[in-house]
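With one protein chain held back, the other chains of the complex are shown just where they sit.
Then we have chain A:
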Amino acid sequence: MKPDSAVIRDALGVGVAVGLSGFAFGVTSAGAGLDLLQTCALSLLVFTGASQFALVGALAAGGNPLTAAAGAFFLGARNAFYGLRLSAVLGYRTAVKPFAAHWVIDETTAVTLAQPDRRTARLGFTVTGLTLYVLWNLTTLLGALGAGALGDTDAWGLDAAGPAVFLALLAPKLTTAVERSTAGLAVVLVMVTLPLLPTGVPVLLSALAAPAVLLGQGWRGRTREADGTERPATGPDGTGTPPPLQDGATPTDRTTGEDRA
């Protein structure tokens, strides 16, 4: 039996750490040329950090808006798989799901799946979601406002915040040779095609590294136990404190949801 206070402490810890990084997003977005309303709209309506950073980066580079959105969308697609896990654990009614859906991201998934039963899972999901949502949006606003006062954001090194966030999201996923090969191939693809293709397209093209590596792996030795499923990153969306997950309790464990349901 896990006391509520412990659940709330987990949830607040993750929420606070990640929410604060919204400041970096606000600054980056303003530096990319988005105005205050646009920056805040992103955090309010998109609310999945990696996609937001990717979008403003692509827009800053002068990419086509739909190409930029496509990159952000593909990054956000992992949330669908979090939703699947959470659906079984949380057991929300159909009417509640449209509201809960907005909070389905790396951190809420990590905290929720670490809880021992449905009641604490719901508590963890709600407290993490609420804390993150409030802080992420508040700090986005502060960052966007602060960017003006900072002047040239590049002089402050803030253009390194975006790639550092991506790297922080990526690092915990590089668990096996499959992930590392995929990452390596994606880097090669993007760097080679950058000078050749329209802005934004190389990043989308690099996504092909995933099926390519899977295909290569299929040729070498078919179907070992398929265990390479989504795992919430350690941090915004990805970030913050490492989620209180043991390996055996990650969403990769297919039985987890059903066991708890």
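The rule we apply is simple: a contact is a pair of C-beta atoms (placed from the backbone, for glycine too) under 8 Å apart; a residue touches a chain by one contact, two chains touch by 3 or more; residues count from 1.
Operating definition for what follows: contacts and distances are computed from a predicted model.
Peer 1: Please identify the absent chain by the protein name in its UniProt record; candidates are "Branched-chain amino acid transporter AzlD", "ATP phosphoribosyltransferase regulatory subunit", "GMC family oxidoreductase" or "3-oxoacyl-ACP synthase".
Peer 2: Looking only at the record, the undisplayed chain corresponds to "Branched-chain amino acid transporter AzlD".
Peer 1: Among A:8, A:113 or A:213, which residue is in touch with the absent chain?
Peer 2: If we include the chain that is not displayed, A:213 is the one touching it.
Peer 1: From the list A:8, A:30 or A:54, pick the residue that touches the absent chain.
Peer 2: Going through A:8, A:30 or A:54 one by one, A:54 is the residue touching the chain not shown.
Peer 1: Determine and list the chain A residues touching the chain excluded from the picture.
Peer 2: Residues in contact with the chain left out: 17-18, 20-21, 24, 34, 38, 41-42, 45-48, 50-55, 57-62, 65-66, 68-69, 71-84, 86-88, 92, 94, 97-98, 100-102, 104-105, 154-171, 173-174, 178-179, 182-187, 189-191, 194-195, 199, 202-203, 206-211, 213-214, 223, 226, 228-231, 234-236, 238-242, 254.
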